[in-house]
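Yeah, one chain of the complex is gone here, protein chain that is, but the others are all in their spots.
Every chain is named by a letter (A, B, C and D) in the order it is written, and numbering of its residues begins at 1.
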Amino acid sequence: MNNYPALIVIAPLLAALFAGLAVWIEDRLSYYIAILGLAVSSFSALKVLIQVIESGTIQYKMAGWDAPVGIEYRIDLLNAMVLLLISGIALFNLIASYKNVEQEISDRKGSFYTIYLLFVTGLLGVTATGDLFNLYVLIEITSLTSYAMVALSDKDRGPLASLNYIFIGVIGASFYLLGVGYLYMKTGSLNMMDVADIIASQHDSSTVLVGFILCMIGVWIKMALFPMHVWLPNAYSYSPVAFSRVVAPLMTKVMVYVMIRLMITVFGFEYIFNTLHLSEAVVWLATIAVLAGGVLALAQDNLKKILAYIIVCEIGYMVGGAWLGNQSGMTGAILHLLNDALMTFALFLGLGNMVYMLGKVKLNNLQGLFSRMPWTMTGFVVAAFSIVGVPPTCGFFSKWYLISGAFEAGAYHFAAALIISSLICAILFFKVFEICFFQSSPDLQGQGHGHKFQVMAEAPVSMLIVSNLVSFSLIVVGVFSGTIVKTIILPFLQGI
Amino acid sequence: MGMTDIIPLIVAKYNYWLFVVLMMIGLYAMIAKNNLIKKLVGMNIFQTAIILFYVSIGYKSGATLPIIQNVHEGHGHAAIHAADYINPLPHVLMLTAIVVSVATFGVAMALAVKIYQRYHTLEEDELRMRLSEK
Amino acid sequence: MPWQIDMIVLFFVILCAVAAITVKDLLSTAILFGAYSFMMCLLWAVMGAVDVAFTEASVGAGVSTVFFVAAVFRTSRRTKD
Amino acid sequence: MNTILSIKPLLAVLVSLLVIPVLVSSSDRPNVRESWIFIAGTITLLIVLSMLPVILDGNQLALTLFEIAPGASIAFRVDGLGMLFAIVAASLYIVTSIYSIGYMRGLKEHGQTRFVSFFALAISATIGAAFSANLLTLYMFYEILSLATYPLVTHHQDTKSMISGRRYLIFILGTSIGLVLPAMIYCYHVTGTLEFSTAGIFSDQLSKPAATVLLLMFVFGFAKAGIMPFHSWLPAAMVAPTPVSALLHAVAVVKVGVFSIIRVMTGIFGVELLSTYNLGVVVMCIASFTILVGSCIALSQDELKRRLAYSTISQLSYIIFGVALLSPQGLLGGIIHIVMHAFGKITLFFCAGAIFVATGKKYVSQMSGLGKKMPFTFTAFFIGALCVIGLPPSGGFYSKWNLILGTLEAEQSIFMLVLLVSSFLNAFYFLPIVYKGFFEKSNEEDENMPVKIREANLCLVIPLIISAIISIVLFFYPTVFVNLIKVGLAI
Partner (left out) sequence: MKFFGFVVVCLVGGLLLYGTADFPDWGDPDSPASTHLSDIYIEHAFEQTQVPNIVTAILADYRGFDTMFETAVIFCAGLACFLLLRDFKERKERFYRHVPTGVILHVKNSKKALRVGRDFEHIDKDWIPSDLIIKTVCRILIPFIQIYALYVVAHGDFSPGGGFQGGVIFGSSLILLAISYDLKILVRRIKEKVLGICAAAGVLVYVGIAAICMPMGKSFLDYSALEMFVFDPHHVRALGMLGVEIGVGIAVAAVMAIIYINIVSEGRHDEGL
């Protein structure tokens, strides 16, 4: 019996529980348990990905019951890739976070790791599952853990941000649940494949239509698509940095995955693009999201907030790409899901190092950063260029697919928005870089060679290694994006 | 459509309509109310409305509780007819949903207490004022 | 099942819901909220969802209300709306 | 014509890339660091030269690294044009690195390691752009070059350089992302390929208006070429240390822009398509405008480096002008002007830098009488000026001669006028400097100069002498480059 699919999700869950027990013995123990759990999970995810590439979709029956009756894990190329992405990012972040956690949440480390693992479990479960309701439960796990994390920061207005996050999050999840209810009403089933089979003959039903719209709105709220984004910037910038580093790259991306999954597996292209005529409207919405995210980011003066709004902008990319209704667009959306997770992760890793050394990351705290933290900035710059879309970093290549998808679909406004947002991101990051490069901070200066120079005050090595490794991976993923498309995304899209 | 047609229509659908009404009340409270705790109440009403919806889906006229009756010790129970029992699946789902909602509610209450500790108010406009003062 | 009973209970449910969000005293809201949950639980019992009703009775009408009262105890009863 | 699989182009790109970690690690031993630069430059040049015979035989070297999408890959291909550009870049890299050692040490600049590292990165990108097999790869190196030169341009880290840097980025990144990227993706969308080929990649998918818009997007999008109105970053970028201005703004950066436009015109559109739609004239008008206006503005500049910058702007358009003639002579003249102008202009920049290091003077009006104190420098300046004006016995004459022949061949004799007028203007803004240097008396000489002015140190003088000599040699032996162009364009 091949238990790897279950192990991907169960390992972090078990680790969370043991870590929860270990809190009462020794906080440090829970850290090692967490590392172990995520390592097992990543390993299983890798195994599963290899298996899926070699021999096709894996179905794993929970409790041994066949699909529509019981819950099944259905792992195809798309979620195998996303699973590996999630578990890998979670693992690396945990390695990099030890010091951050010591600094920020020293008195409740154990509980932090428990919550962290539960969050990752939720994300992995959302990605692996083939059951609509199971998806809801796991979304709630991720949400609940993030509510707790956002509220954790004592000094700021975290609790209020968290409570607002709860309100919006609950509305989102409830909409999704309602949508599932509407579908259940017409199908009597909750398994994605089964539902897809049944609604194939009910394309004209208004109930299915409303179910679809509700599911989409729910997912959009959860992923912070533009008009529904208000919770995200506060929520992400108030949570402890060790957590925002994992929630920012993953949470929204997993929701994008859910959207793509619903579109592809449950409703089908036929229904979405030929029966409904919503795609043009949604692409417009995405266009607005891209532009609005960028413009709002320009108005911020805190690096954390800037990055949060960039996420809002990137969400527009993926939603738009997925709704263009052609293969290039969908390829771009999926590739961008992968790339954006990595880019955002790299950016937030850099941010974490800065927070660790500087405490605050308001823009005028960043003076002289290139001399103070050259290694951190190296990683950060590469990630920023990737967001801007400079080849050969990966951000360029997904943008490539997205724009050519937009041309193919005749959605020139979307292509224009993508390009404008690239420019906005460039302005944004160079605004930051100028402060880091041209201004020198009043403290931490030394004298020598007749010039004043900044004393180097770099983050701990464990954090630097991870952040530079991830940034380097952006280039690697970038140049191999052709391979990724050829072995994972295209076979997946052709298989449906 | 005469009177005679309307009554069966109402009987057939009123439960769903009222769930919509209930949901609208909850959603309205969540968006428009000023007090955070009131918003939480709205949230709970919203969630229970959804549960009501699911339970309504599961209802089957002429059927009884989804607990198999006439179970004798040992063997030879009577054949089970699906039409005799109410659809159990939505109940299961809603048990989970209730649990989720109470969990969220607990966390939200904890947050409300924490917010009150810091700002000594739970009114949104006053909170906004406090924040802008800083 | 007689739908008339169902309808009467539903009416009370909605009444409680509206009352709970309009009353200007949070402790009253708590109690009305408990009543709402209990009515809801009745409704579900009528529809044959005994497990759900049982849970709602213990959670909604019970523990949630207690949490509510506890939170009001630690915050304030006053509300503007 | 054979295409040979070879790893050499990759190596040529990688050498100066891989030397960066070495440079960083030896940052506290300047001598070691600088010898590494020299070694890397020599190896790069040797690798480039080792490919020369094969190319001259009419073959091509190719290497595909990564396939991004069908028809779009990251790949190298060495043909005549690329070879020509790579030789210029690699040989001037060595000269400039010697020069920059002298310059940076002479002025005791800070952050020298950062400077040389990004310099190496810029060279790597330039070579990469020269060897690109398709538009995607070219675009990639173009962008890397833009970003790598930003810290060089803003090397002084003061407010002035910040503002110039901002302008530099807005123009360079703004146009490349805003114009080239969509145009490139549109090409890919229409044709499914981006490989350069002499016949062009479009068969008949493009209507004339579409082709015009697309071509203009490319011509303006590669703003490094300094076509007006996207030129103003170039004078602004003159705040950089002189070696940067010299190498980057005479050779690497601006020439990459021009080279990209040439590639697009000859490799993507193809000469045939352009002449069918008569698009050459459009580009020629734009180029002529830039030539004349650039020269006029140069006349009015007092700061030597800015005058050189505007001169560069107008000279770059010569190249584009030549290519836009679409006739064999015009192409030849235009492209070989890359070489001639590179050597001429770098000589001028070197001289400007040497004068600044030795005397601290930046303005033309201050230079009276310096020629007697710094004879080598001013002689070199004179040769460089001849080369840029296009007078014998310097390489510049060869390219201008061919350009004029090209206008006749293309039956565009009106445009010949542009060339002639511009040459006069060139002479007007360069020769007075030489005259001042040698024949005017310095008015402040006796009382205000406590330190005696003499030639700058050897590290500065030797490179400028070398480049001046090469400018003259090219007048007599342009054959290699001519052959490369003929091989590259099959004319």
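In this text, contacts are C-beta pairs under 8 Å (C-beta built on N, C-alpha and C of every residue); 3 or more make two chains touch, one makes a residue touch a chain.
No experiment lies behind these values; they were computed from the predicted model shown.
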item: Contact set of the excluded chain (shown chains only); value: A, B, C
item: From B:23, B:43 or B:122, residue that would touch the chain that is not displayed; value: B:23
item: Touching residue (missing chain; options A:28, A:186 or A:486); value: A:186
item: Contacting the left-out chain in the complete assembly, out of A:95, A:198 or A:230; value: A:198
item: For chain B, residues in touch with the removed chain; value: 11-17, 20-21, 23-24, 27-28, 31-32, 56-63, 65-69, 71, 77, 80, 82-85, 87-93, 95-96, 99-100, 102-104, 106-107, 109-111, 113-114, 117
item: On chain A, residues whose C-beta touches the chain left out of the figure; value: 1, 3, 6-7, 10, 13-14, 16-18, 20-21, 23-24, 60-65, 68-71, 107-108, 111-112, 114-115, 118, 121-122, 125, 131, 133-134, 137-138, 140-141, 144-145, 147-148, 151-152, 159, 178, 182, 184-190, 198, 205-211, 213-214
item: Sites on chain C contacted by the missing partner chain, in the whole complex; value: 1, 50-51, 53-55, 58-59, 62-63, 66-67, 69-71, 73-74
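The rule is short, and it goes like this: only the chains that are shown with their structure count from here on.
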item: Geometric centre distance via CA averages, chain D-chain C, whole Å; value: 78
item: Interchain contacts, given as pairs of chains that touch; value: A-B, A-D, B-C
item: Residues of chain A that touch chain D when the two form their complex; value: 385, 388-392, 396-397, 400-401, 403-404, 407-408, 415-416, 419-420, 422-423, 426, 430, 434, 437-438, 449-451, 453, 479-483, 485-486
item: Footprint of chain B on chain A - complex, ascending; value: 133, 137, 140, 144, 147-148, 151, 157, 159-160, 162-163, 166-167, 170-171, 174, 177-178, 181, 184-185, 190
item: Contacting residues of chain B [partner chain C, same complex]; value: 11, 14-15, 18, 21-22, 25-26, 29, 33-35, 37-38, 41-42, 44-45, 48, 51-52, 55-56, 58-61, 63-67, 86, 90-92, 94-95, 98-99, 102, 105-106, 109, 112-113, 116, 121-123
